[in-house]
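With one protein chain held back, the other chains of the complex are shown just where they sit.
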Amino acid sequence: MSNSIEIKELSLEIEGRPILDNISFGLGEIEIACLLGPSGSGKTSLLRCIAGFEKINHGEVFIKGVIASKLDHHIPVEQRNIGMVFQDYVLFPHMDVSKNITFGLKDISSLRTKERLDELIELFGLNEHTNKYPHQLSGGQQQRVALARAMAPRPSVLLLDEPFASLDIELRESLACELRSILKQDSVATIMVTHNQLEAFAMGDIIGVIDNGKLKQWDTAFNLYHQPKTLNVANFIGEGTFIQGEIINSTDVKTDIGRIKGQVPHNIDVGKKVRVLIRPDDILHDDESKLTALVRNKAFRGAQFLYTLETKNGFIIQSLVPSHHDHAINEPIGIKMEIDHLVVFADEID
Amino acid sequence: MKKILISLILLICGQFVCAAEVNIYSARKEALIKPILDRFTTETGIKVNLITGKADTFIKRIEVEGKNTPADILLTVDAARLVRAKDKELFQSIDSKILSSVIPAHLRDIDNHWFGLSLRSRVIVYNPDKVSSNDIIGYIDLANDKWKGRICVRSSSNIYNQSLVASLIAHHGIMETERWASKLVTNFARTPKGGDRDQIKAVVAGVCDLAIVNNYYLAGMLDSNKDEEVAAAEKVKLFWPDQDTYGAHFNVSGAGILKYAKNKDEAIKLLEYLVTIEAQQWYSDVNYEYPVILDVKISSILKKWGAFSMDTLALNLLGRYNSDAVKLMDRVGWK
Partner (left out) sequence: MIVSNSVQYLQRKSSLICDILKRSSPSLALILFSSFFCIPVLIVCGSLFLPFDETWTHLVDTVLSDYVLNSFYLLIGVGFFSLLLSVVPAWLVTMYKFPGSRYLQWAILLPMSMPAYIIAYSYTGAFDAAGPVQTTIRDMTNLQYNEYWFPEIRSLGGAIAMLSFVLYPYIYLLARASFIEQSVCVLEVSRTLGCNALGAFKRVALPLARPAIIVGLSLVLMETLADYGTVQYFGISAFTTGIFKTWFGMDNSLVASQLSAILLLFVFVFLFLERRSRKLLTLHHTSNRYSPLTKEKLTGIRGFLSFIFCFTPLLFGFIIPVSFLVDWAINAYSQVFDIDFYRLFMNSIFLAFITSLLALFIALLLGYINRNNFSLVNRFLVRFISLGYAVPGTVIAIGVLIPFAWFDNKLDNFLITNFNTSSGLLISGTLFILIFAYLVRFLTIPINTVEASLEKIKPGVDEVAKTTGMSHFNLMKKIHIPIMRGSLLTCLLLVFVDVLKELPATLILRPFNFNTLAVRTFELANEERLAEAAVPALAIVIAGIIPVIIISNSISRSRPGYE
């Protein structure tokens, strides 16, 4: 079984400006991958390289084991058998829903086309809208049509460019879960671009973090959160702050808020100053604890407060606290650490 | 803002009153009339204001403008339109000793509503390599089978053809003219197209052997500053039709003074000027037309074609039968 997508050492320059640098990853048969990164990081460009809109300067792109792009070889977009959903769906305004969906199917009159259409209409719950035109649909409906249209020809890989960007926030999360199950049901390999971690976490089997044209980490959501490979990734994924620490031995780091246990990476020597990633869920509130910090800020989050605390040496950490613990600003509160995953980085610019 | 607007409108609409002027609606093209009008202005100090266009649209315009029409004179290039304007009571009778004495009676209106100012003839032009002048007789003879596929003539939309057919109706009656026309059409070398010069050029090119055209077009080509036009014109010859019977068909360019003319005196002066020897000479030299008065030295090209007899049919008949002529040509399929 070959991967649906295999990228090897891909680099892209546009007008002499490096956009993507040495990117490699592979995506399994029916996996869903999310490319996560801040705006301008190059994630959409990567999608366009895979789709074939950009000619790459270095490396290779394989789709279903077939080479699609390398320096002197470029299969045109229309021959790659990919499906793509653009940020604002770009439905064809002159076609109704069923025509939009069947656009990519070769023989529109055949029975198989009809079956595929019915299947997708059913899958996306578009039954009442088949004869409507795009301007008669809501944003969510347009998105479904765009997805159905991209999936109709059973593409080797489905590329989604921020598919939730123009939807309401409430709609996004429910749609993300729904979409995941639809994609799995239709067993299509998918790469989705987003800058929203929650979407990425909800959708992706695997997540690639892209920053400044480089693929920083290609990993599961769990690993990204708990074992970020770079300071940048750690910073970007989830909430958290860094405090200064010092390596005591291969399993201990001394910090302001006490000793933290965990596996210290081999490449960091004992005695080195490091930064330790502290997630809000690593810090528990405990009135009994002797270790205290000052409340500098607090944000109500329904079941919890997110407290921003200042340690005695002036480091900022965060803590998620059940919301019945309502403390005033500048009040010292007791805290304790429960760090399962030690994340440290040598104290130098990443 | 409003003030600016009003003054702008006044500026655009402003009608400036001049001491002595005369206003002409002319169906004759500017280049073919303006020089002589300018001479008139220099000689008399009367300013001439001119609009050129199509006779029928001017007739309509004069009708619509009614008693306030700014025009004093309507100038046309055929008699039928003059008759038409008279029928619509647009002209007034002019009592001018000069006009009625120098212009022969058959070249002006019986009530002196309009006056012919120059003469042009519709003649036959032929290729001497293919046709002997002995074989040509006149208009009626062109329906003869021997001319099958050999004749060029422009379309029936053209007033000169309409006038020619109208004159034949006057001579022969509608029935006979229609029989003639229906046979003539089968003798055409091609569907009618283009102007009179085109017909002459078609004869030169061998598309047809003879053509019916107004004679000044041939003269214009002979006098052209383009060598190939002269060369083409020299390859054909002119034939005066029907010299043994009623003579070659003639038409006039002419003018009348409008009923509501504001500058009647100046208008009369202008018409009188246009029949002076000087003006008539100019018509002949520049436009290759024949003068309506005697004692004018005609241009050398016209002189070369020699003397001829012309159809003296009353010109108002051309107007009377114009509509019949058009319908007749429609019926026989003269495009």
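Per-chain residue numbering starts at 1, and chain names A and B are given in the order in which the chains are listed.
By our rule, a contact is a pair of C-beta atoms (placed from the backbone, for glycine too) under 8 Å apart; a residue touches a chain by one contact, two chains touch by 3 or more.
Keep in mind that what you see is a predicted model, and the values were worked out from it rather than measured.
Visitor: Among B:116, B:192, B:241 or B:291, which one touches the chain that has been omitted from the display?
Guide: The one listed residue touching the chain not shown is B:192.
Visitor: Looking beyond the chains shown, say which of A:5, A:63 or A:84 touches the absent one.
Guide: A:84
Visitor: Given the full complex, what residues of chain B touch the hidden partner chain?
Guide: These residues of chain B touch the chain that is not shown: 9, 12-13, 15, 23, 29-32, 49-58, 60-61, 63-70, 84, 154-157, 159, 162, 191-198, 201-202, 204-207, 217, 220, 225-226, 228, 232, 322-323, 325-327, 330-331, 335.
Visitor: For the chain that got dropped from the picture, name the residues of chain A it touches.
Guide: Residues 51, 53, 76-79, 81-84, 86-94, 103-104, 106, 133-135, 142, 149-150, 153, 159 of chain A touch the chain that is not shown.
In the analysis below, only the chains that are shown with their structure count from here on.
Visitor: Suppose each chain is reduced to the average of its Cα coordinates; what separation in Å results between chain A and chain B?
Guide: That gives a centre separation of 89 Å.
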